[in-house]
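Every protein chain except one is present and positioned as in the full complex.
Chain IDs A and B follow the sequence of writing; residue 1 opens each chain.
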Amino acid sequence: MSELKFVRPVRVRPLPEGTQPVVSLNGVTKRFGKIVANDSITLDVYPGRIKALLGENGAGKSTMMSMLAGRYRPDEGTIEVDGNPVKFSSSKDAITAGIGMVYQHFMLVDSMTVAENVLLGQEGSFFIKPKEMEKRVGELADAYGLEIDPAARISDLSMGERQLVEILKLLYRESRILIFDEPTAVLTPEETNKLFEALWRMTEQGKSIIFISHKLEEVIALADEIAILRRGKIEGELDPNAIESKADLASRMVGKEVLLEVDREPVEIGDPVLEINKLTGLGLTDIDFDVKKGEIVAVVGVAGNGQKALVEAVTGLCKPPIDTVFIMQKPWRKFFAESTWNRSMCYIPEDRLGLATLRNHNLVDNLLLTTRKGFSRGPWLNKKRAERDTIELIEKFDIRPGRIHALAWQLSGGNLQKAVLARELYREPRFIVAEQPTQGLDVSATEEVWNRLLQARDMAGVLLVTGDLNEALQLADRVAVMYRGQILGMLPTSDDATPGKIGPLMAGIID
Amino acid sequence: MWEFLIPLFAATVQSGTPILYATLGEMMTEKGGVLNLGVEGIMSISALAAFWVSLSTGSPWLGFLAGGSAGMIFASLHGFVCISCLGNQVVSGLALTILGVGLTHFLGVPYVGLPAPGFNPFDFPLLSQIPIIGDIFFKHDMLVYVSFIIPFLFWFFFKRTSLGMHVTATGEMPAAAAAAGLKPIALRYFAVVSGGFIIGLGGAYLSLAYTHLWTNGLSGGRGWIAVALVIFAFWRPGRAVVGAYLFGGVMAFQLRLQAMGTNLPSSLLLMLPYLLTILVLILSAWRGHRIDAPAALGTNIEPEG
Partner (left out) sequence: MPLKIRKRDEPWKWGALVVFLGALLFSLLVSALLLAGQGKDPIEGLYVLWQGSFGHLWALEGALLKAIPLFLCSLGVAVAFRMQIWNIGAEGQFALGAIGATWMALLFPDLPGIVLLPLMFVMAFLFGGLWAFIPAFLKLKLRVNEIISTLMLNYIAILLLDYLVFGVWKDPASFGFPMTPEFTAGAIIPSIGGSRVHWGLLFCVVVGVGLWAFMRFTRLGFELQASGEGPRVAKYAKIRYGMLVMLVMGLSGGFAGWAGCIETSAVLNRLQPSLMVGYGYTAIVVAWLARLEPLNIAFASFLLAALRVGVENMQLELQVPAAFGVIMEGIILMTVLAGQFFLIYKLERKRRS
């Protein structure tokens, strides 16, 4: 598809003979209940090198790193730092040993300032002075060339800036080993470049970086060594120079020839199911496009550029100005006043557990959540029929564990998403809004979800909001790029030039 | 007119003092992320503890400390249930109130109507000479003067000490505190226990300074008012002072009206503080464009592997 986006700087990085690893994991195992998240992991990390940890979601990468960072404790095996075995009973111990982690979900206190967050736990004295703290942090940021205002409140910062704060935290603690968990998920391509440059600068100062990702391109560009994790075990370690193609790497990740690609057959296009006409308001500017039956239109962009507002307007949560949004050819107001439970619109939100499902209820109740009117006669609810239909759906969609009384929180991400999808498709929708439908899913689950969405085109039009560019390019007929509440471009996926155009548009660059 | 207002304002300060202690104590607890609805129960039992110790030892200061200690012990029960046992914070606080009030009635029976050594008002040197201000603020007992310092200490603790910052972080996002190497569980206990101490001081005030006799029902709903005032204060000590004196004023005013003999039935008068509390909550919600509550307030910290 597209070539590697990142230019690997020519660096001579020979590892001196006999260099001792700065961190070693030996036979480390971790279990959660019956699930073995990490199985006898053995891994070495060397000074001044970047090790990428590659694997599908659920392979155990985050768990492994959480143990290194002191958040979890291994059930078996040892961790060694500088050759000495260590036992971390908390993050503090790991930090003291020089290991720090930048989490996927930032550990920042919104109401406090950058300086306060960076110095939390490291103040140096019982009495503190805000101005003095800000000066200290400002000096540190300057030393590493990071642009950030130490007096700013976290709640006012962008995602990229917040990530810088996380990095500052580690730098302040003089961490020698920095672990990054999927750091580029929230960055524009330009911010990603900046991050990589910062990481290379840090390795030049002798720091080691562990970089968790499932994005093959980034891993190939960035890493000195690649470790592949599959189902909790280390599948192997590679030298990036020895990799032939992304396909090669991907197959090693999942152990079979599965590429993240699907066959998209054209489908007959029908009437529009969504029409947005010059929508300005709710933080959006001049949004104008439509989705027809048989089409998938993807909306991409860095998180926080208006996708949420768009979804809220389209799904009925927020009221858009009059005559701007039409769903199934009805004006917004009329549509939501008259909407039926089936043959209408359905919404598959990003937040599976907290929004789309009842976490402490079983699968039957979760089916009923949006289909309850279909099982009602007058005020009465036919639970027996719902139970029967749930059993059918579990079989059809291969949802595990296969018992209807399992509670939502007990399901894995992939199974939960399948359950939500099963339920929403049961409603025979004509218009589907899917938000990040494969986030956190492994390759096989992703494939299943993608195929279902493509199948759904036979009876519906789909609005796909996603941060995964590959997903957008694979599934959609057209891709809309959002930036600061506007659609900067609507590009057909059939055009080969499209993938290259998306990046700049995501950063607001129009040529 | 001034002859009426100045004593009223002075009584406001006196009447608002226990509420101030309780509000700041609850605020401390909530800053750590724990909701403690047991304030009423804690005030009750602390009042009794303070009374009993003062009666037994003859020292009101020991009584004052005993009140704080009782508050600490009781609050730590709530802390244990919520922090270590992950119990529902709302229900646990209610249980504490039920327990505290009941225990107070039960154990206080032998002391009803008895007096104990307490704190008496005196003129604060120099400051009480200031016209008007001196009459309103500086002719009270020692515990009132102590209460003047506490809001400042509170502010200083949270803005100028690292421990205060740690407590704030725990109340906003325990995971962030843990990631920074802090111990959110210990910090929460700190917030609950020290908050309980301050609430207990408020209870002690009721039996040692506000009155010197032991009677039942001394707390009279002030504990609940304190919980509401924390919201009204947007979790900041300065506004807590305003709120506490507002209620102190209403209660003092109510007493004066009754003493003067009015046509208004006493039951309706007595409703004033409770109606005002609801009003205050409505106003706070109205003006609160951004909710200043600690983000993790009321949630429990789930243990990790």
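Here, a residue touches a chain if its C-beta (ideal position, glycine included) is under 8 Å from a C-beta of that chain, and two chains touch if they have at least 3 such contacts.
None of these values were measured; they are calculated from a predicted model.
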Chains still shown that are in contact with the chain withheld from the display: A, B
Option from B:F80, B:Y111 or B:F124 whose C-beta touches the chain left out: B:F80
Contact residue for the chain not shown (choose from A:G77, A:P240 or A:G508): A:G77
Positions on subunit A where the hidden chain makes contact: 33-34, 73-78, 87, 316-317, 339, 347, 349, 354-361, 365, 368-370, 372-373, 376, 379-381, 383, 410
Touching residues on subunit B - with respect to the absent chain: 37, 77, 80-81, 84-88, 90-92, 94-96, 98-107, 109, 221, 224, 227-228, 231, 265, 267-268, 270-271, 274-275, 277-278, 281-282, 285-286, 288, 303, 305
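Just so it is clear, only the chains that are shown with their structure count from here on.
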Contacting residues of subunit A [partner subunit B, same complex]: 30, 32, 71-73, 90-92, 95-96, 101, 103, 107-112, 116-117, 120-123, 125-130, 169
Contact set on subunit B toward subunit A in their complex: 159-163, 165-166, 168-169, 172-173, 175-183, 295, 304-305
